[in-house]
Structures are given as structure tokens and as C-alpha cells.
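Report on the following structure.
Removed from the display is one protein chain of the complex; every other protein chain stays in position.
Order of writing sets the chain letters: A and B. Residues in each chain are counted from 1.
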Amino acid sequence: MIGLDVVVQALLSGLFMGSVYALIAIGFTLVFGVTDIVNFAHGHLVMAAMFVTYFLFKTAHLDPYLSLVVVLPLFFGVGALLYVLVIQRIVEAPHSAHMMVTLGLLLVFENLANLFFGGDLRGITTKYTTSSFVMGPVAVPLARLGAAAVSLLAVAVLGVFLARTTLGKAIRASANNREGAALVGVNVPRVYLVSFSLGTMAAALAGAVIVPFSLVSPFVGHEFILKAFVIAVLGGLGSVPGALAGGLLIGFVEALSSLYISASLGNAIVFAILIAVLLYRPWGIFGQAKV
Amino acid sequence: MKAFGVAALVAAVALPLVAGQHLLTAFIVALHAAYMALAWNVAAGYAGQFSLGHSLFYGIGAYASTMLYLKLGLTPWVGMFAGAALAGVVGVLLALGVYRYNVRGIFFALVTLGAAEVAKGLADNWDWIKGPVGILLTMKAAPGEFFFLRREPYYYVALFMVVALIAISLVLERSRLGQHFLAVREDEAAAEASGVDSYRAKTAAIGLSAALTAFAGSFYAQFYLYVSPETVLTFEPQLTMMLGTMVGGAGTALGPVLGSVLFSGLGEALRNLPFENTRQVVIGSKLVYAILLIVILIYLPGGLITLGRRRA
Partner (left out) sequence: MSALLAVRGVSKRFGGLQALSNVTFAVDHREIVGIIGPNGAGKTTLFNVITGVYAPDVGTVELRGMDVTGWAPHRICRLGAARTFQIGKPFAALSVLQTVRIGALNRIESMAGATARALEVLELVGLAGKRDDLGRHLTVIERKRLELARALATGPALLLLDEVAAGLRPNEIQEMIALVRRIAAGGVSVLIIEHVLEAVMRLSARIVVLNYGEVIAEGSPPSLVNDPRVIEAYLGEAYTLA
């Protein structure tokens, strides 16, 4: 019988990781909602940011949170570059082209990382990597708390941006009705560019803040994209609030199931749920069916 | 075109006379990839059903012939047909369940991906097939058990499989069923309005493609002699199938072969050449291929095969 404090600890862990997953998924679902493109390379963007953060720590001894000053604008730029060079040329193409091209990007990132850093698992140790404070029955790991806090803050900032700013509204308009938005003067190509860059930046932020407690390798991207798929579908593809809810849910499910069953079995169950949602409620658990 | 094809076939048959074991291995890998691509092409290229879960069928093929051999002593020559039949049934059941809900496009792709992931997760926890540890095959060396000590026989089996599947693809293209596949791919509503049972056509496409893919899994098991969820149920086989098909030209009988030979064959050959930094070269070549993939998909969406046949 597993003790209550172990369960609570797991829930806490789930909350923390779920917040990060939510950020990753939101970047992914934002891009899909606006441009209708499923970016298979999204998880590898997280990986790329992890490596940049790792590199900055190893060479310049820059703390991951401080290196955000570099990482965030860098990856906004990377997103913009990817959009201009590759993505904008396939926006009009069929979904199969989207999938294959972004898979190509996935392979580019993976092999670049593998080429420069090698395939070994790496990690960093900051002052707070193993610190935690005790709060009642649970120990709160600082590194994960920080990651979750920053992730949720980013989600909030993004939410405000989308709701209150002109550009944010233009983005929502384009996601809702592309032709309509264009007709009322929205610069749709620019909106696409910004959305893709924002999505990339969100992935990068998540990647940077998890480095203090994660293993870094060229192959970690796969896990992130698979989670992003599940979360985005659960929340309703294109829905930012849905991805937030879905991310937290998956965080909890992952943490709790690891107490009772093996990781791979938990994985299988998560994907079975994905299939069920796709078949019976493709607009997501939190979404609304379109007439 | 036909003369070129005959010449290529003759050259292919004669290859083992001049090629050493290393080079033959590279060709076997290329042919194996070409076969897988052709199998995926049946569903994705002809019928437009872009499945991301074909590793499921590959894995069924690999495990079925292997388990039948281990438990019943059944020769993999027969076992692989059983594997194909099983994969076909699984494919049909999956299709029947999924198409009922009219899932298509990215949703369909994700469902199939999910199915393959579920299969991998279950396989990792299934003790009867040794879970994540996998199965190491020790064959009694006999051609009758689909095991050879030299590369030449494997090469001819792989070559035969590719030629046979090219032939099947060509027959399919000219058949009523094949035309139904194309119609469904192009426009399902218009196809239905023309009397095409799209539900049946899509299911047939998945089932056929699944069975064909399974043979590749069995070949893999007999060639590498190790089967595990990490090797046959991951996204790797799926990636191989897709890369070859999309780069070469989906929906054609030769496109997938062209694309696969290019990607897999050269990669394998590079691995065997005496470079200083073999690892770097291999990764570098994968990088180049990935960029090539993107470039081709953007500027030559019909695949490399369209270079040979320019229409006005």
C-alpha cells in the first residue's frame, strides 16, 4: 500500500512537470491553431534550447535562468528563420507535406546536436539542482519549482498578450478565420511568422528551465513531441487554455501512474486515451464541438 | 524506360558476382528499405492514407515469424506468411474501427501513431515475448529456416521481394481496386458520388499495406537475428518507409525504390568505408539527407521520380 505522502509528493511532481509540458504544448498548439501546421520538430526545439543552455553553462558558467536573456531572443529568431526559409513555403501544401517537412527539420536538429555534442547523456549541476525545502509531508525541489513557476508565468504572459494586445488579437483572429482576418486588414503572413516564432520561443523557454534537473541528449525531443501531441489533442488542437489544462492533467497522470505501473505501460495507456479522444471527441476533452 | 528497367534488373541480379560482403550488406539494407517504402506506399501513396503507425505491422511481422519459430519450430519461410496474415487482420480491424469515425488527415496520422505507441508500450511489458530485453535468435544454419551464413542469399531474397512488390504495385495501379484507391486519395466525396465505397477501399488499403509491411519485419528478424520493441516497434522503421517514399515519389511504383536506395543504401555504404571519423561522416550524411528531404519536398513535391517524367 503506497503511503499518502508518497502520493502527494507525486502529485506535486506532476504539477511541476505538467506546467512545463503545458508550456511546450501551448507553443505547439498555438502554431497549429494559427497556421494549421503540425510541427513535428517542436520537441527537438526544446532539445536544441536545452543544448544551448547546457553549452552556456559549461563554457560561460551562465545560470540557465540568466541565459534566458540570450536563449529567448535567439530562439525567437530561430523560429522566424525557420518560418521564412522553410515553413512559409509549405503553408499551402497538404498536411502530409507539413508532416514530412517538419520531420525533416526534426532530423536536422537531431543530427546537428549529435554531430556537435555526441549522443551521450549529459547534465549540469547548479547550486539548486538538488536543493529542496520541506513543506509538511513533502519535499519541494527548487529546480522543478522554478521551472514550473517560470512556465506558468510565461503562459500567463502569453494569455495576456493574446487577449489584450493588437497583435495578439490579430493572431486569434487569424486562427479563427484566415480569410476574414485578411479581409479586415490583418497582415496574415506576419501573424504566421510571429506565431511560429512565439511557439518556438515557448519551446525554448521550457527547454532552458528544465536543464538544471534533466538529462540532455540529441534524442530527448521525441518524448516531448509525443507529449505535446497528446496534450494538444486532449485540450483541443489550437486551444491555448485547453493545452494548459491538458498539460497539467498529463503531468498528474504521468506522476501517479509511475507509482503503480511501469513507465512504458503508462505510456501505452496515455496513447490509448489519445486514440479514444481522436475517435470520439476530436475537438478535445475541454474543447467544444463545431456544428 | 522499360529497357532501362531490364538492364537494371540484370545488373542487380549479377551484382553478387562482383560485390563483396560489405557492399552486399549495403545493398540488402537499401532493398529492405525500398520494400518497406513500397509497402507503405500502397496505403499512403496510392490511397492517400498517411499512416504514422506502420511500425506496428513491421513489428507484428518480426515477432510473429520469430515466435512461431521459437515455440513451434515453424520455419520462418512459412511463419512470415502467418505474420503477414496477422498484420493484415490487425490492419483491417484498426481501419474498420477508425474509419467509422471519419478520421482523416492529421487526426488519422495521430491515431495510427498512437496505435504503434500503444503496441510498443504493451510489448515492453509482455513477458512472453521477453519484453524490452528482446529475443536473440539462434538459428540452426539451414536455408530451410530462412537463415544463411553468407550475404548472397539474403540479397536475392531482398531483391525478389522488391521486384515482386513493384510488380504488385503495377498491377494494383491498373486494377479497379487501385483506381478506387486513387479516387479516394484525390477526393473522397467525389469518389463516393461516383459509386466508390470509400470505407471499404481505405480499409483494403490499410489491410493490404499492413500485410505487405509485415514481410519486411520477418526479413529483419532473420537478417539481424535480434527482435525487440526498441528495434522493430519504434518510429525508426516508419521513418525509413516515409523518407524513401516521399523523396522518391509517392503514388508511383518506382519512386519509393529510388528514394530508399538513395537514402539507405548510401548511408550504409558510407558506414563501411574506412573514414577517419566514420561516426561524424555517417551523422553528417544523415544531416545532408534531412536537408535534401526538406528541399525536395518544397521544390519537387512529387518526388525525385518526377524528374524523369516532365509533363507540360
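What we mean here is this: contacts are C-beta pairs under 8 Å (C-beta built on N, C-alpha and C of every residue); 3 or more make two chains touch, one makes a residue touch a chain.
These numbers come from a predicted model, not from an experiment.
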Contacting the left-out chain in the complete assembly, out of B:Val196, B:Met242 or B:Leu304: B:Val196
Of B:Thr75, B:Asn125, B:Gln179 or B:Thr231, which one is in contact with the hidden chain? B:Gln179
Kindly note down the residues of subunit B that lie in touch with the hidden chain. 174-176, 179-180, 182-183, 186-187, 189-199, 251, 311
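Everything below uses one rule, namely that only the chains that are shown with their structure count from here on.
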Averaged over CA atoms, how far is the centre of subunit A from the centre of subunit B? Could you give it in whole Å? 31
Write out the stretch or stretches of subunit B touching subunit A in their complex. 44, 50, 52, 97-98, 101, 103, 105-107, 109-111, 113-115, 117-122, 124-125, 132, 235, 239, 242, 246, 280, 283-284, 286-287, 289-291, 293-294, 297-298, 301
Interfacial residue positions of subunit A with respect to subunit B in the complex: 38, 86, 89-90, 93, 95-101, 103-105, 107-108, 111-112, 114-115, 222, 226, 229, 233, 237, 262, 264-269, 271-272, 274-275, 278-280, 282
